[in-house]
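Sending over a structure as C-alpha cells; questions will come in a sec.
Here the complex is missing a single protein chain, while all its other protein chains stay put.
The block that comes next holds chain A.
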Amino acid sequence: MAAAATMVSSAGGLLAMLNETHPALKLHALSNLNAFVDYFWPEISTSVPIIESLYEDEEFDQRQLAALLVSKVFYYLGELNDSLSYALGAGPLFDVSEDSDYVHTLLAKAIDEYANFKTKAAEGNDESAVVDPRLEAIVERMLDKCILDAKYQQAIGMAIECRRLDKLEEAIIKSDNVHSTINYCIDICHSFVNRREYRREVLRLLVKVYQQLPSPDYLSICQRLMFLDEPDSVASILEKLLRSDNKDDALLAFQIAFDLVENEHQAFLLTVRDKLSSPKLQPSEPAQSGSSELDSVQDGNATSSEDVQMTDRTQVDMSAPHTDPNEAIYAERLTKLRGILSGQTSIQLALQFLYSHNKSDLLTLKTIKQSVEMRNSVCHSATIYANAIMHAGTTVDTFLRENLDWLSRATNWAKFSATAGLGVIHRGHLQQGRSLMAPYLPQGGAGGGGSPYSEGGALYALGLIHANHGEGIKQFLRDSLRSTNVEVIQHGACLGLGLAALGTADNEIFDDIKNVLYTDSAVAGEGAGISMGLLMVGTASEKAGEMLAYAHETQHEKIIRGLALGIALTVYGREEEADTLIEQMTRDQDPILRYGGMYALALAYRGTANNKAIRQLLHFAVSDVSDDVRRTAVLALGFVLYSDPEQTPRIVSLLSESYNPHVRYGAALAVGISCAGTGLSEAISLLEPLTSDVVDFVRQGALIAMAMVMVQISEASDSRVGAFRRQLEKIILDKHEDTMSKMGAILASGILDAGGRNVTIKLLSKTKHDKITAVVGLAVFSQFWYWYPLIYFISLAFSPTAFIGLNYDLKVPKFEFLSHAKPSLFEYPKPTTVPTTTSAVKLPTAVLSTSARAKARASKKDAEKANAEKPSGAESSSTVTNSGKGKLSDKDGDSLQVDNPADKKAEPEPSFEILTNPARVVPAQEKFIKLLEESRYVPVKSAPSGFVLLRDLRPNEPEVLSLTDTPSSAAANAGGSVTGQQGSASAMAVDEEPQPPQPFEYTSVPDKKECRVNPSIARQGWQECASD
C-alpha cells in the first residue's frame, strides 16, 4: 500500500493543467504525463485532441514532447500507425536505444513501414515517392546502432529488408568474420528475399564485396555469378585460375567447375565453356570441330566418331609443348576444364561409381516378377519400370537379359516403355549410348521392320541417356523426328529431343517439334507439348503464348495436357515474371489448362516457399471444381516448399485427411516431392496412414511418395523403413490386392533401391541452388497419372550420393577418410535372401558384414581385383560379361557372409568406419565425415560429398588409383609417358562396358489394353490413344 500511497489515483489533475494558459504549466503537465503515461493512458486517451493541438501549435516550444506523449497513448491504444507518425514527430526525444516495449514495438513498426515503402517504391518503379526523411533517420539510427553493437546479423537482416544495400555492404565489411557473414547473408537472401530481381541485386552486391576481399572465395563467387547468370565473369575467373602458375589454383578451378556442374544449368555451362578463351595456338579449334564432326556423323558407328574426337584432342595436347610451355599447360588444363563443364567428366565418374558400387538386389526383382500375374500388363510394365529405376545409371541390365522371354510379353506401349527403360539404366553413358540403342533405333530409309513402339522407345531412351547433355545426340534425334510419320516414333523422338536439348531454347528444334504438334495427332502432340516445354525450360519465352493459343484450338485432351505442362515448364523459376501467364491459365475455362496453371505456379515458384504462391495453391486445392486441378494444386505445394521440407507435412496435413481422394493423393505426392530423400519423421508419419487408404490410387501415391522420402534411409536410423519394405513385399505378394496399389508398391520398391542403392532424390544442390533437371524431372514424373512412360523422368532427379575425390589428372586416387558414426546407420540394406536357404541364425551376422574390417577387406579385394585387371584386361572382361555385374557384387556379399561367422557377433559395433575413395556417403551421413590427419591428400574445399578435388601433399610418390576401370576418357592422355598403358586401359575399358543386350524378340500380340492409363481414372483422354 505504501507504493499506492505515493501514486496519484488519476491523471485528471494533470490533464486539467494542460488547459491552463500559462505555458510553464502546460509543460509541467506534459512532462509529468509523459512520466505517468504507462499507468494513465486510458485517462489521457480522452484528452488526446488537446495534446495533439499542442503538438500542432507552432508557438509551443515543447511540441516534440507532446508528440511523444500522443505517440505513447496511441501505442497503448494499439493504433500503431498513428503512434509511429507521432513518434516521428517527436524527433530526437524518441530514443531508439531505450529498452521498453513501446520503443521495441515502434522500432519494429518503423522498420516494417520503411521496408514496405522501399519495396513498393522499388516494385512500382516509382521514383517520385519520397520516404519520410524522419522515418529514414530512425531506421538509419537503428542500423548504425546494430553495426556499432556488433549485431551484424540483425543489421544485415534489416538492411536487406529495407533495401538498404549501402548499409548491407557496410555491415558486411565491418563484421569480424566477413566470410561467415556473407554466407549468412546468402542464406537469408535465398530464404527470405522473395523478389527475384531484388535477390539478384543483393547477390550482385555480395559478389562485389567478395571481390574486394584480400582472399576472395572464388567458389562462392562463381556460385553467385551463376545465379546472376553472368557467364563472362565466371569464365574470366576460371581463366585467371587456369593461367596461374600454382597448381592449386588449377585444382580450385576444377572444383569450381564441378560445383557449377552440380547445379545442372546446361545453357549457362555451355556459355562459360565457349567464353573461355582458347590458348594462343589454335588448339581448341580441332577439339570443337571434333564435336561438330560427331554431330555430322549420323548413321555410322557412334563409338568410332567418339574415338575420332578423342584422338583430335590428344593431338592438340601433344602439339602444345612446341610453342610455349605456359600456354601448353593452360591448354591442357583448359581441355580438362572443358570436359568438366560439359558435364562429361562428372557424368562419367558418377557412372563408374554407380557401376562399381551397384548393390541392387536382383532377388527383390525376381520376387516381384514371380508374384506378378502373367496377364496383368500394368504390373508387368511396372516391374520393368522398377527394374529400370533400380538400376538407373548403373548400366547393369542383367535382369532384362536373364528374362528375355518374360520381357517379350510387353507389347505396344509396354514395349515402348521397356525399350525406354534401357535409357534409364544406361543414363549418362554418353559415349556408347547410340551403339547400345542401335538395334532398336529406326533404321535409315524407314520401314526397317522394327516395331514403331520399340523405335519410339529407343529415341526416348536416347534422350534419357543424354538428358541435359545432349549436344552429341541432338542432331540425330532431330533427323529421326523429321524422317518419320509414325506418331509413336514422333512421340518418342519428341520426348528424347526435349530431354537432350533441355533448356537450350534452340529455335530450330522448336520449329521441328512445332511441326509435329501441328499435325494434331493426339499421341505425338502430347509428346511435342511436353518437349517444347523442356526445350524452353525457364526461358519465359514468347513461345508460351503460341502454345497456349494452340491448346485452345485443338480438340485433343492429350495435346492440351502436354501443352499445359509445357507452358508451365517455360516459366520455371521466373517467379513474379510468370504471374500474368499463371493468371491467364488459372482463370481458363478448360480444367486441363487450369491444371497446367498449377504446374506453372509450382515451377515458377519452385523452392521459394513464397507465401503468395502457397496461398493461391491452397485456394485452388479447396475451391476448384475439377478434381484434377485440386489434386495438382496440392501436389504443386511440394514443389514450392522443397527448399524447406519441414514445412510441407505441416501445411498439407489437413489436406491429407480430406474427404476427396484426389486431394489426399496430391498431399501424399507433395510430401514425397518436397521431403524426398530426407527420411523426415513427420513426413513418414503423415504418409503411413495413407498407405492403407481406402482408395486404391491414394495408396499408390502414398507408397510411391513414401519410397521417395525413404530412399537411402537405413533401417537402423528409422525402423519404419524396414516396416515399409515388408509392407511393400506384402502388397506385391498379396493376390487380392488391386492392381493400382500393387503397381504403386512395385514402383516404390524400385524407387527405394534406386540406382543400385547409391542415389538419392535431390532437388537442391549442396549450394542450395535448385537443380533444374531434377525439378523438371519430378514435375514430368508426376504426370505418370496420365501416361506411364513418363515415370522414367524420375531418373533425372537421381543424384549419386558419393564422395569422389579427384587428383589433378581428374583421376580417383586411393584415399581414406573417416565416417564418425556407427556403420550400421548408413549401410546398404541387407540383400534379401531366399528364406529356404538362409537360416535365421545367419541373418544377424549379416549386419556385421559391412563392419569396418570387412569393408576394408572388400576394398582391398576391389583394389586387388583392379590390379589384377590391369595386366589382363581381356580376362577380367570375360569374367564380367559372363557373370554380369550384379552377380559379382552379390557374390562379394555372399563370400563375406560366409567369412563372417568367424568373428563372433558379440563383438560390439565400432563407432566409426573408414571409407575409401570413392565411397557412398548418404546425405544424412555427411555431417559425420571427417578427414584423417596426416593423410596424403587434402581437399581443396571441405565438402563431405560430391566431387572434391584433392591436393596431393606428396606429389613425388606414385599414386594408387582406385577407380582404375576408367572407361575411355578424354582426359586420359594427360600424362605422355604412360600412353601405352593408358591405351590398353582404355581398350580394356571399352571391352568392359556391358555388352548391349541381345535385341529382344518381341512376339507381337496386338493388345489394345497395353495402351495404358491408370485403370481407375480412365474416364477421359485415353480413348484417344486406344483408338490409335
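Just so we're on the same page, a contact is a pair of C-beta atoms (placed from the backbone, for glycine too) under 8 Å apart; a residue touches a chain by one contact, two chains touch by 3 or more; residues count from 1.
Here, contacts and distances are computed from a predicted model.
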Per UniProt, the name of the complex member that is left out, chosen from "Coatomer subunit epsilon", "26S proteasome non-ATPase regulatory subunit 8-like protein A", "Origin recognition complex subunit 4" or "AP-2 complex subunit alpha": "26S proteasome non-ATPase regulatory subunit 8-like protein A"
Which of A:663, A:740, A:796 or A:810 touches the missing chain? It is A:663
Touching the hidden chain, out of A:10, A:97, A:116 or A:942, is A:10
Among A:241, A:655 or A:743, which one touches the chain that has been omitted from the display? A:655
Chain A residues that touch the omitted chain in the full complex: 5-17, 19-22, 24-25, 28, 32, 35-36, 621-623, 654-655, 658-660, 663
